[in-house]
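Note that this complex is displayed minus one protein chain, with the remaining chains in position.
The first chain written gets the first letter, and so on, giving A and B; residue counts start at 1 in each chain.
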Amino acid sequence: MVHAAIILAGVVAVVFAGLMATQRSLYACSVCLLAVLLQTAAIFYFLGAPLVAFLQVMIYAGAVMVLVVVTIMAAPAENPQALRKPSMPWFLAVLGILAPLGEAAWALSRGGLPQAAGWGASAAQMQVGTVLFGPYAVATEAVGFLIFLSALAVVDLNRSQL
Amino acid sequence: MTAVLPLSAILIFAAPISAVLISFFLVRPFKPRWTHWPILISCAVVAVSAVRIAMRVYTTGPLDVTLAQWMVAGSWSLSFGLRLDGLSSAVLAMVAVVGALIHVYAAGYMEEDECMPRFFLFFHLFYLAMIGLLTSNNYVQLYLFWEMVGMASYYLIGFWYHKATARRAAMQAFLVNRVGDFGFMLAALLLLSAFPGSGARFTAVFPAVAKAPPALVCAIGYLLFWAATAKSAQFPLYFWLPDAMEGPTPVSALMHAATMVTAGIFLMARSWPLIAGVPHLPHLIAWVGAATALGAGIVAATKTDLKRILAYSTVSHLGIMALGVGLGEIGAGIFHLITHGFFKAVLFLCAGNIAHGLGKPTATVDEAGGLIKKMPLTFVCFTVAAFSLAGIWPFAGFYSKDAVLDAAHAFGPGMGLVASAIGFMSAFYIFRMLFLVFLGPRPRQEGGEHGGHHIHEAGLWMGIPVLLISIGAVCVGWFGGQLQSLLSMGWMAAAAPTVPHMKVLEAWPSLALAFAGAAASYWWTTIKPNWDWDWREKSPALAAVFASDFGWKPAMAWVAQAVVALSNWLGLSLDKGSWDRLIEASAEGAVEAGGAGAALATGSVNDYVWWMAAGVAVLLLAVLFL
Partner (left out) sequence: MNQAVWAVCFALFAVGLSLLILRRELLVMLLGLELMVNAANIGVVYGASLTGDAAGLSAALLIIAVAAAEAVIGLSLILRVYQSGRSPESDVLRELRG
C-alpha cells in the first residue's frame, strides 16, 4: 500500500514536472511546481517523515510559492516562450542534462544500495530536535542567520521602493 | 721541456711568433716601412734551425714529443706535440730555406706597395702555419695548421682586395678547400673514434691500423685523399689554383708552388701506413695523379698568361707527386716535392721579375718576347729551372721526376703510356714558355715595351734570392741517397721509403722524350713564330675546349649554381615558405582557439548551467570509470 502510494506520488510528480517544462505561461509553471511540491510532501509522509512533510508544505507550498506568484505578477516576462534554443546542438543539450544523472544512477545501482524500504524514519523523527540542536547546532544557527540575512537582502534590494 | 727539445725546434716556432708580434705591435704602428725587418731576421733564424734539425735527425734519429694537453676528458684527449722525423725535417728544410729566400724577394717586390706591412705579417703567419703543419705529431694538430694555411691563403690571394677578380679568386680558393677540409675533419673525427685514447697521434694510430675496424680505416683513407685532392689541386678540386694567381707573385711562388699545395702530398705521405692498407686507394691516387698531370700539362701548353702557365704546371707536377705516392714510391714522391719546390719557385720568381719589370701584377706572352737581352739574369735562372722541370740530367728534376715516371712505367703499359705523355708535355710547355718569352720578339709580341714602359732587370733584393734558389734547383737532385737515409728515420710503415738512383745511361728514354718535347716546342714557337696565335684564331672551338679545362670549369660552375639553387630552395621555399608559415599558422591557430574559447562565453546563464552539468558529467566519468 505504502509502496503504491509512494510510487503514485512519484509518478504524478514527474508528470507535473514534465508539464511544467512545456508551459508557456509563467502562472501555469508555478502551479505545476506547486503540484510537484505537494507530491514531494506526500512522498516524505509515506516514507515515514511526517514532520518534514508538514514543514515542506508550510514553507514551500505556503510561503515560497506565494512569493513566486507575487513576483510573477510584479515582473511579468514580456514574451514567454516554451523553450529557448540552446547555444549548443539539441542532442548535446539533452546529453548534458541526462549524462550526470545517468552516471549517478549507474553508480547508485552498483553502490550496493540496501534493499527494501526501511521504515525507521518514524523513530528518527523524534530525534530531529535533539540532532538539530545537538550535533548540528552550528548548522541550525547558520541557517537561521542565513534566513535573516536573506530578509535583509530583500529589503536592501528593494530600498528604492521603500 | 727545454731539456727534451733541442733549441732549433723551439726556435722554429718562437722566432716567427715573436717576429709577428714584434712587427705588429711595436714596429708597424711607428715605422710601417720597417715591418719586414724582424720578419726577415726570423726567416734567417728559422732557415738555419730547420737545416740543423734535418742534420740532427739525419745523425741521431727522430724526435716525437707531446708537449701539452689541450683538452682532456677521461681517456680521450687532444694534445699539442712535435714530430721531427725524416719526412717532416726533409720537407721542413726545403720550406724554410725557400720560404726565407722568397721573403727576401718579397721585400723587393712589394717595396712600392703601400700595403707592404700587412703583406709581410700575413706572409709570415703563413710561414708559421706551414712549419706547424709539417711538425705536427697528431692529426688534429695537423688539421688546425691545415686550416690556418688555408686561411692565410685566403688573405694572401685576396691581398689586393680592391680588385674584384682577386676577391672572387680568394673566395673560390677558400670554398673549394673547405670542401676538402670537410673530408679532413670527418677523417679526424673517425680517427679519434676508431683509435680511442690515441688523440689521433701518429705514433698511436699507425701501429694500430691493422686492429682497427677496416670499414673505418677505409673511410679515413678516402677522406684524407679527398682533403689532399683539394689542397694539392688534383682533379676534381684543382680549379682554384690557376685563379689563385691573382695574388702577388711571392704568394704564388711560396704558397701555390712550393709549400702550401704540397701539404696534401705531405699528408698522404705521412698517412702512408694507413693508406697502404686500404684496398684500391693507392691505385686510385696514382691514376688521379696521372690524369691530373697529363690534363694540366696539356692545358698549360695553351695558356698565354705567364703565371697561369706556371699554375697549371704546378697542378701537373702535383699530379706527378701524387702518382709517385700512389705507386708506393714515397721516397720518389717526396724527392720530387722537394726539387719541385726549388725549380718552381725560381720559375715563379722569374715571372714575377718580368711582371715587375713591366710594372704590372702579371705579364702575358704578348707583352714579353726577346727578353734574353734585357733580362739576362732572369733568363739564366729560368733556363736552369726549365731544364730541371723537364727532367734533364744533371739538373734536380731529372733525379726526382724521372724516378716517378720510371715507377709508372714499371706499373703497367697504360700507366707507362700516360707517364711518357706527361714527360713529353712537361718539357713541351716549359720550353714553349722559355722560347716565347725570351727568344724573339715575334710580330705579335711587344718585346718588353708595354705602353712606353721599358722592361728592366730586377734589382738586388729580387735578383739574389732567385739566383740562390736556382742553385738549389741545380744541386738538390744530387742528394737522393742522403734523402733516402733521412726519410728512413722515424718511418712508421713496414718498408722504409727508397729514392731510386737514376743513372743517365739507363734513363735515356725519358731524356729522349724531354728533348723531343723541347724540340717540338722550338719548332712551334721559333721556327713557326706565329703558330701560337694562329691556331687560336683558326680553331676557336679547340681553344675554347682548352680554355675551359676540357669542360671541367663549366661543370664546376654548374655544380656551384646547383648548390646555390639548393640553398635558395632550402632557404626560401622550405624555410620561409613552409617553416615560417607553419610558425605563423600556429600563431593564427592560437588566435582561432582563443576565438573559439571566447565564443563559449555567450553571456547566457542557461548555457553556463549547462556547462556546469556537463562538468559534473565529466567528473563523474573520471571518478567512476577511470
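Please note the rule applied: contacts are C-beta pairs under 8 Å (C-beta built on N, C-alpha and C of every residue); 3 or more make two chains touch, one makes a residue touch a chain.
Just so it is clear, the model here is predicted, and its values are computed rather than measured.
J.: Touch as defined at the start, partner being the missing chain; which of B:A68, B:A164, B:L582 or B:A601 qualifies?
T.: Counting the whole complex, the residue in contact with the absent chain is B:A601.
J.: Tell me which stretches of chain B touch the chain missing from the display.
T.: 598, 601-610, 613
J.: Using the touch rule from the top, list residues of chain A that touch the missing partner.
T.: Against the missing chain, chain A presents residues 3, 6-7, 10-11, 13-14, 17-18, 20-21, 26, 29-30, 33, 36-37, 40, 43-44, 47-49, 51-52, 55-56, 59-60, 63-64, 67-68, 70-72, 74-75, 77-81, 83-84, 86, 93, 96-98, 101, 104-105, 108, 113-121, 123-128, 130-132, 135-136, 139-140, 143-144, 146-147, 149-151, 153-154, 157-158, 160-161.
The rule is simple: only the chains that are shown with their structure count from here on.
J.: Between chain A and chain B, what's the gap in Å when you average each chain's C-alpha atoms?
T.: About 98 Å separates the centre of chain A from that of chain B.
J.: Taking the complex as given, what residues does chain A use to touch chain B?
T.: On the chain A side, the touching residues are 84, 86-88, 93, 96-97, 99-100, 103-104, 106-107.
J.: If you look only at chain B, which of its residues touch chain A in the complex?
T.: Per the touch definition, chain B meets chain A at residues 602, 604, 606-607, 610-611, 613-614, 616-617, 620-621, 624.
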